[in-house]
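Input: a single structure, listed below in structure tokens.
So, subunit A:
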Amino acid sequence: MAVHEIQRFSNSERFWHITGAATFIVLAVSGLGLYARELSWLTVLTGGPYLSKWVHFLAGLVFALCQVMNFVQWRRDCSEWAEVDGDWLRKSGGYLWSSHAEVPEQGRFNTGQKIMFWSTSLESLGLLTTGIVLWVPFVFPKGIASLSLLFHAFFGVTLIMLIVIHVYLATAANPGTFRAMWTGRVSAGWARFHHARWWKEVDRP
Partner candidate 1 sequence: MPKLAMFVDVTKCVGCRACTVACKQWNKLPMDKTHFTGSYQNLPDLTPTTYRLVTFKEEPFGGSVSWHLLSHSCFHCNDAPCVKACPVPGAMTQSADKGYVAVDRKKCIGCKYCVTACPWGIPKYESKSEVVAKCTFCAERVENNLTTACAKSCPTGAIAFGDRDGLLAAAKKRVEASKKIFPKAQIYGPGAYGGKGTNVFYLLKEEPSFYGLPPEPVASAALGLWKDVLRPLTGWGIGATVIGALIHYLAKGPADYEEKGEGHGRS
Partner candidate 2 sequence: MPGLGASFGRGAMTNHFIDMKNADVIVIMGSNFAENHPVGFQWVMEAVEKNNALLIHVDPRFTRTSAVAHKHVPMRSGSDIAFLGGMINHLLAGGKIDRDYVANYTNAPFIISDKYAFNEGVFSGLDAEKRSYNPESWQYEKGPDGKPKLDPTLKHPRSVFQLLKAHYSRYDIETVVKITGTRKEDVLFVYDAMASTSVPDRSGFFAYAMGWTQHSNGVQHIRTAAMIQLLLGNMGVPGGGINALRGHANVQGATDLAVLFHDLPGYLGLPAQGAHANLKEYLDKGPKAGFWVNRPAFVVSLLKAWYGDAARKENDFCFDYLPKSKGEHSFQQAFNVMAQGKIKGAVCLGQNPMGAGPNAGQMFAGLSKLDWLVSVDFFVNETAEFWKSNPTGGLGHKADPAAIKAEVFVFPAATVVEKSGSFTNSGRWIQWHEQGSKSPGDAKTDAVFTIRLGRELKKLYAGSAEKKDRPILDMTWDYGEKEEEIPARVLKEINGYAVKDVLKDGKAVVKAGEQLPSFIFMRDDGSTAGGCWIYTGVFAKENKAASRKADKPGEGIGSNLGWSFAWPANRRILYNRASADLSGKPRSDRKKVIWWDAGAVNPDGKKGKWAGLDVPDFGATMAPDAKPSDKGLFVGIGGMHPFIMNPEGRGRLFAAALKDGPFPEHYEPVETPVDNVLSKQKSSPVAKIYKSDKNPIGTPDKYPYVLTTYRLTEHHLAGAMTRNLPWLAELMPNLFFEISKELASELGIKPGEMCTISSARGAIKAQACVTDRLKPMTIAGRKVHEIGLPWHWGFKGIAVGDVANTLVASVGDPNVFIQESKALLCDVKKGG
């Protein structure tokens, strides 16, 4: 018997997110490879140090575009803040303390996802600006270039950390979630479990 399914992400949403995710992996690997000499071996995966520079640069541009598109398509959903968001946070979304059952019903994106959205968006913006500076450091004042070096590294590292959390939460921690992005569809049960408020809005037979 067919499971009742709901369309969670449109093709366009999935395209930009999956492309962004793929380029992020490339960026993370090449970025870490260009981050410190100890990690230089990582550049083997992206064609050696020299090619990695270009791969990182070009992937960065693609990633920036994906992030812009993601921002455009999700900014409204991620801009809805309400009482429940505070409640979600107080209950750590049910991940650390409190149980899932205590967490208030969530809309299309839960509070954590919205925070993830805004932090990755801002970090991506930071990475783009500092990245541009680093590509042509000599046209900027020395201080700006040198801060860019620091902040590009900082944003890069913290973004990787955020994404590690994001990946964990989207896979092992929450079975069935990965499918949402991969296929665009979720089971009604999943929807009701994770995004009850949204489920109520969209799953109206």
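In this section, contacts are C-beta pairs under 8 Å (C-beta built on N, C-alpha and C of every residue); 3 or more make two chains touch, one makes a residue touch a chain; residues count from 1.
Basis for inclusion: all candidates are chains of the complex that A comes from, given by their letters.
Keep in mind that this is a model prediction, so the values were computed, not measured.
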Touch-positive candidate for subunit A in this complex, from 1 or 2: 1
In the complex with candidate 1, residue positions of subunit A that touch it: 1, 3-4, 33-37, 40, 49-50, 52-53, 95-96, 100, 134-135, 137-138, 142-143, 145-150, 153-154, 157-158, 160-161, 164-165, 168, 172-176, 187-190, 192-194, 200, 203-205
